[in-house]
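Quick one: the structure is below, questions incoming.
Omission of a single protein chain aside, the complex is shown with its protein chains in their original locations.
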Amino acid sequence: MTGVRKFSRAEATAYGFLTVTLVFCLLPFVWVVLASVDPNASLFLSLPKGITADHFVKIFTAENGGRWFFNSLVTVGATTALVIIVGGMGGYALSRTNAWWKRPFLYAIILVRVLPPTALIVPLYKVMLISNGVMGALVRSIVPPDSIRSAMQIFGFVDGYLGLILVLSAMQLPLALWIIKTFFDLTPKDYEEAALMDGANVFQRIRRILVPLALPGLGAAGLLTFIGAWGDFLMPLTFISSSNLQLLPIGLFRAFQRANTIDYGYLSALAVLYMLPAVVAFGLARRFLVQTFTGGIKG
Amino acid sequence: MAMTYETRVAWQNRMLLVPALVLLACFILIPAGAAIYISFTNEALSGFAAAHPQLVGLKNYVRLFSDDGFWNSLVVTAFFVFGSSIVGQFVLGLASAMALSRPIAFRPVFNAAILLPNAVPEVVAGFIWISMLAGGKYSTVSRIVGLVGIPPQNWLGSLPLLMIIVVNTWRGIAFAMILMTSGLSAVPTDVYEAARMDGATPRQIFWRITLPLLRPTIFLYMLVSTAGTIAIFGLIYTLTRGGPGGATEIIGIYIYNQSFTAYQLGYGSAVAVIMLGVSVAIGTVYVRVLKVQV
Partner (left out) sequence: MVAAISGAVVSSCTSAQTIRVAEHRPARIDALNKSIPSVEKQLGISIEVVEYPAPERDYMSKLLTELGAGNAPDLFTANFDSDVADLVSAGYLAPITAEVKAWDGYAHLFDVAKKLSTRANGEIYALDSMLGVEQIYFRRDLLDKAGISTAQPTSWKDLLDRAREIKKKTGKYGLLLPAGISWGGGAFNEGFALFVPGSKTPQIANDDGTLNLNGEGVRDILGLYRSLIDEDLMPIEPLLGPEPWVIPKYTMFPAGDLIATTCGTWCYIYDWGKDSKNPVPDVIKNVGTWAVPGMAGGSSVTVSGRNIWAVNAKSAHLVLAKKVLLALSSVNATVAYAQLLGNIPARKDAADNRDFQALTELVPVLKNVENGTFLKSAPGFSVVSEGVARATEALLRKQTDAVGAQAILVKYVKDLLGDKVVK
């Protein structure tokens, strides 16, 4: 038997590879973090000569950063809530049922999941146009003329909160359904059956037993939905035009397009703020990713 | 008593699924069907056709087959998917998973670093890579390769396709690594022990034992990753908008440009239908070959 060596060659290779990979992965972030506190930020990596919090402050005082943050939070938050509820119900049903439609439904979810949103965007736009027309007629008949615009900004399908929330939810739903279903598959039915024996109806079952039991699964699905919808670029790009409804990714993108007047410090601070919720959510949800996908290849 | 209970439960299950079904039908299934219909019309954003769209039969598809832009975007997409997803992310992800499966110090640090690119939103990822790549001799990449004597250049202008492959590889290592990790963990350690007893070299162990045992995981990864990579839009749009001269116009950007920049919604739908067909094919293979357990 060989004696104990400090580093085998294999270990050295592993460390070396991982270190290079680490540098590769982290390097692009160095600029944005430095620029966000650099009073003289430019597009290029440089050591800041001073540290300032001005850029972060400016986000909420000047410009529209605060507005973009608010819009993103509202729409993505509502999306997450909607997906957790609808996906929670659906995932539970899919897990517990043994009906004839179970297998086709699950296959359909997989097929829907692989459909690229970029291919759906044109017909989706037309569908939203028509829905918007209907909603507009409805709103016009109920709401006094001066509030029509504000009402449409909330309930409109094109350039309105409601439409965007529904679209984002639909996009995130397949994955959420799958995660929640997988989760319930692993959860024994005993508790529910016990509650049934005690005479609880379906709502009591849901509230008292299932939700606490399913919290980790719902949490994972919710977090992944949040990350997905938070980063979505195509849907807000296509459906939102009003500047007071604008979301963070588009605000950032458009601010970057103003060739002559780009304030890189401000943009970097905005990017960092935009990044943070997604990174935090990702960290929290990470454990559940593995579980979901290994759940898919039990065969 | 038992029959009523079961029927009631079955009915409840159906009801629980209705909201999900409605959402999916309205915003995904119906548009997918509508795409097919619109592709047979001359819908546009401006001009006479905007007010009075008409059915034009297969005209959009005929135009598609003779359009260089379409074939170009297919080729670009193929290179993009192959380079970043099938090669780049897979190799680096597998290597990371294997490296991290050993007792390594600072494992959480390496883990977090590799996961970070995947956690950030697309637009931010594109934004920070513009700082890395644009600007000629001031860009970070230029400065780094300058140390080994490669001349600085406008990377996004001179090597656009290679650059987006690099960026997407950077972004997707995490997903590959996670999958490979779970696949590796399913390989029982006795197998390795036995092989080592028989005197197998590490290289033989890898190629003859690890890889074959990983095959289902690898296949799963390839399918999911390919489907996901085809759908990419925001990352590349932020970096290059599909240029220069269509060099990075992956199919998602091609559809967007045709529909919203050239105003041809009918034509854009035709391309979308083809893209949908390809995706459905991939999904069907996934479902069939992997015998997904339900």
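Every chain is named by a letter (A and B) in the order it is written, and numbering of its residues begins at 1.
Methods note: a contact is a pair of C-beta atoms (placed from the backbone, for glycine too) under 8 Å apart; a residue touches a chain by one contact, two chains touch by 3 or more.
Values in this document were obtained by computation on a predicted structure and should not be read as measured data.
Student: Pick from B:Val9, B:Ala25 or B:Leu45: which residue touches the chain that isn't shown?
Tutor: B:Leu45
Student: Looking at the full complex, which residue from A:Ala10, A:Ala62, A:Leu129 or A:Leu186 touches the chain that isn't shown here?
Tutor: Checking each option in A:Ala10, A:Ala62, A:Leu129 or A:Leu186, the one touching the absent chain turns out to be A:Leu129.
Student: Take the complete complex as the reference. Which residues in subunit B touch the chain that isn't displayed?
Tutor: Subunit B touches the chain not shown through residues 42, 44-51, 59, 63, 156-157, 240-241, 243-245, 260-264.
Student: Which residues does subunit A use to touch the chain missing from this display?
Tutor: These residues of subunit A touch the chain that is not shown: 125, 128-129, 132-133, 136, 144-146, 148, 152, 156, 158-159, 238, 241-243, 254, 257-261.
One rule holds in what follows: only the chains that are shown with their structure count from here on.
Student: Sort out for me which residues of subunit A touch subunit B in the complex.
Tutor: Going by the criterion above, the answer is residues 10-11, 13-15, 17-18, 21-22, 24-29, 31-32, 35, 43-45, 85-87, 89-90, 92-94, 96-97, 99, 102-103, 105-107, 110-127, 166-167, 169-171, 173-174, 177, 202, 227, 230-234, 238, 248-249, 252-253, 256, 267, 271, 274-275, 278-279, 281-283, 286, 289-290, 293-294, 296-299.
Student: For a test of understanding, state which residues of subunit B touch subunit A in their complex under the given definition.
Tutor: 9-10, 12-14, 16-17, 19-21, 23-24, 26-35, 37-38, 43, 92, 95-96, 98-100, 102, 104, 109-110, 112-125, 127-132, 134-135, 138-140, 143, 170, 173, 178-179, 181-182, 186, 202, 216-217, 220, 224, 227, 230-231, 233-234, 237-238, 251-253, 255-256, 259-260, 265, 268-269, 271-273, 275-276, 279-280, 282-284, 286-287, 290-294
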